[in-house]
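Working notes, beginning with the structure itself.
Only one protein chain is missing; all other protein chains are in place.
By letter and in written order, the chains are A, B and C; residue numbering begins at 1 in each of them.
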Amino acid sequence: MSEDSPGLAHHFDSYEQQKDSATLGMWTFLVTEILFFGGLFAAYGLYRTSYPAAFRAGSHELDITLGCFNTVVLIASSLTMALAVRGGQTGRGKLASVLLVLTMVLGTVFLVVKGFEYHDKFVHHHIPGPSFHFEGPESNHVQMFFVLYFAMTGLHALHMIIGILLVGYVAKRAWSGAYTPQNYNFLEGTGLYWHFVDLVWIFLFPLLYLIGRH
Amino acid sequence: MSVSSHVQPLKTYFGIFGALMILTALTVGAAFINLGPANNFVALAIAVLKSTLVILYFMHVKGNTKLVPVIILSGVFFLFILFLLLAADYGTRGWLGVPGR
Amino acid sequence: MIPSSPVLPDQASDVARSVDHLMLFALSGLVVFSTLIAVLVLVFMVKYRRTSANQVGIDIYETNPKSHILELVWSVIPLGLLLVLFGWGTKVFFEQNRPPAGAAQYWVTGRQWMWKIQHPDGRREINELHVPVGRAVQLKMISEDVIHDFFVPAFRIHVDVLPSRYTTYWFKANRTGTFHLFCGQYCGVEHSKMVGSIIVMEPRAYEAWLAGEKTGPSATGVASGEELFVSKSCNTCHRPDSSARAPVLNGLWGTQVSLNDGTKAVANDDYIRESILNPGAKVVQGYQPVMPTFRGQISEEELIQLVNHIKSLKGAPAEAGK
Partner (left out) sequence: MTTTPSTLPDGGPRTHYLNAAYGLKSWLLTRDHKRIALLYLVSVSVFFALGGFMAVLIRMELATPEGDFFQPDIYNRLFTMHGVLMIFFFLIPGIPAVLGNFLIPLMIGAKDLAFPRINLFSWYLYSIGGALTLWALLHGGVDTGWTFYTPLSTNYVSTSVLTVGVGIFIAGFSSILTGLNFVVTIHRMRAPGMTWFRLPLFVWGHYATSIIQILGTPVVAITILLIAAERVFHVGVFDPKIGGDPVLFQHLFWFYSHPAVYIMILPAMGVISELVATFSRKPIFGYKFVAFASIGIAVLGFLVWGHHMFVAGQSIYAGVIFSVLSMLVAVPSAIKVFNWTATLYKGSISWDTPMLYALGFIGLFTIGGLTGVMLATLGIDAHVHDTYFIIAHFHYIMVGGAIMGYLGGLHYWWPKITGRMYPVFWSKLSALVVFVGFNVTFFPQFILGYLGMPRRYHSYPPEFQVLNVMSSAGATVLGLGYLMPLIYFTWSMRYGPKAPANPWGATGLEWQTTSPPPVLNFETPPVVTTAPYTYPVAANAPEVRSV
């Protein structure tokens, strides 16, 4: 790390090389995430085509209003995140930090709402397992719907939690002015991650909540 | 070329946010109308559109090097392969007319 | 039984012969190509041995315009051969999988760690299957627990036995003898003990065996389908009279059934099994989904009995979808 180029790691020749590497690395990581969720989506696709009626029935048990609300919350958090990254890009660390805290708040709101939804499932015995209960013809296939529902939203929620922690860390660094227009790569990477979590939800919402509402 | 050359105007961010909101409303609305099998298609098409907007603008893929879209598309492509060949199995079961083959 | 040759297992069916011919073809390909490579490599190694410390090889690729043609040749020739192998292999595979019409139907239930086999006449055996030579035999197989696999090397085919649906194995033994039956899919601790034999007999000896065997249908403790139909009280709903709440099952097997959601299904073994375990999944048009599930209350073997029973119910086809 030479004195005249703060924040440039020893093995890079230029800031540009460093930034390009960071961006590329983060995107490559996100591609692995796509395939990670992809396995679940494959299972979902298969079972949904096999048991359409049961999946419709299961989907009707979900609260579409809450789902909708959460979608809006998450997209709003993406906006604040995008603006925070812009703040980093233009060298306004304090602004970025505030926006990041806002992002965290929105993310937490999402999780709290999700928690209420989970609680509701618990009350109605819709947690898969021995205590699962569903009135209706294909209760075992409805249970499969809920297995997938919990697997997919649970994994998504886990990503949210990691995201919130990460954003908190970045907010702290941003406040103390750690990011410069030359090197805000960590902030940018966290932003990409956050948007990715949003993207997953953009697919989960219609797939889980909106089947055959009419 | 300076590193921070891709600053997008604020207008873009808010515009995209608005578009995402409208699309969310659309997808919910479409779910309540009976379009037959098209329901699924519409829901997915809107989701793809929304994610494209997020990727291009919020995630700055527009204006970045061409390598990034290539990487994303290769991920999507291999996911598609997974779906396609799974369908090749589940879609052709029973064609032979011999159960279980 | 000792294999008839040290490198070939018994060849006890026509399919086995087809597989061996295919194998011979593939094997000659292997020998030709691996010899070719080995010989070329060794010859070059010796012939172009380095003879002095500073010697350098000659780049023949850039200087020779024919290089690309050469590369094309050794891409296209293997590809051609591979496609031939693929075509031939696929032909044999269909032979292995498509039972001839009118094959006698046996049922196989796999469980940790034994094979339970039922003859068309209801006779049952464990880990043994007696069949007459020359008769096409079709096995409908299901597992009560994990995945198993029915493997008789002498017939040259494997088929997995799944816990979720019926799979099919068929063979026509063309010589008598006792052949190994292996479980070919790892299934837990005693996997290697899940073995048995296929005993192929002269038709006359087979008749004698049948006559001599004491094991009647009920001797193994599994009730017949007819009894089950009563004892599981299927008949309280499925009655031939018109006041019944459920479709008549007579003549159902093999027909097209219209379902509530507008689709159709063929009433085959899997359909009937599903109807008993998951009645709600495919509801017959015009009926309420009131049939209870029998999952957990009925074993795979009992299911087989029921399927067989329903299959045997002749009469006017159920007026499904009226």
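For the reader, a short list of remarks on this structure follows.
Here is the rule we use: a residue touches a chain if its C-beta (ideal position, glycine included) is under 8 Å from a C-beta of that chain, and two chains touch if they have at least 3 such contacts.
Because the structure is predicted, anything quoted here is derived from the model rather than measured.
The shown chains contacted by the absent chain are A, B, C, with contact judged over the whole complex.
Of A:G7, A:P52, A:G91 or A:P128, it is A:P128 that touches the chain left out of the display. Although one chain is not drawn, the whole complex shows that of C:E128, C:E190 or C:D261 it is C:E190 that touches it.
Touch with the hidden chain on the side of chain C covers residues 1-3, 6-9, 18-19, 22-23, 26-27, 29-30, 33-34, 37-38, 40-41, 44-45, 48-52, 54-62, 67, 70-71, 74-75, 78-79, 82-83, 85-86, 88-97, 112, 145-147, 149, 151, 153-154, 156-160, 162-165, 167, 180, 182-193, 278, 281, 295. Even with one chain removed from view, chain A keeps its contact list with that chain: residues 9-11, 17, 20-21, 24-25, 28-29, 31-40, 42-43, 46-47, 50-51, 54, 128-130, 132, 140-141, 143-144, 147-148, 151. Even with one chain removed from view, chain B keeps its contact list with that chain: residues 67, 74-75, 78, 81-82, 85-86, 88-96, 100-101.
To be clear about the criterion, only the chains that are shown with their structure count from here on.
In this assembly, the C-alpha centroid of chain A lies 15 Å from the C-alpha centroid of chain B.
The distance from the centre of chain B to the centre of chain C, with each centre set as the mean of the Cα atoms, comes to 40 Å. Along chain C, no residue makes contact with two or more other chains. Contact residues on chain C toward chain A in their complex (touch as defined above): 261, 278-281, 283, 289, 293, 295.
Contact residues on chain A toward chain B in their complex (touch as defined above): 15-16, 19-20, 23-24, 27-28, 30-32, 34-35, 38-39, 41-42, 45-46, 49-50, 64, 68, 71-72, 75-76, 78-79, 81-83, 86, 89-90, 181-182, 188, 191-192, 195-196, 198-199, 202-203, 205-207, 210-214.
Taken together, the chain A residues at the contact with chain C in this complex read 51-54, 136-141.
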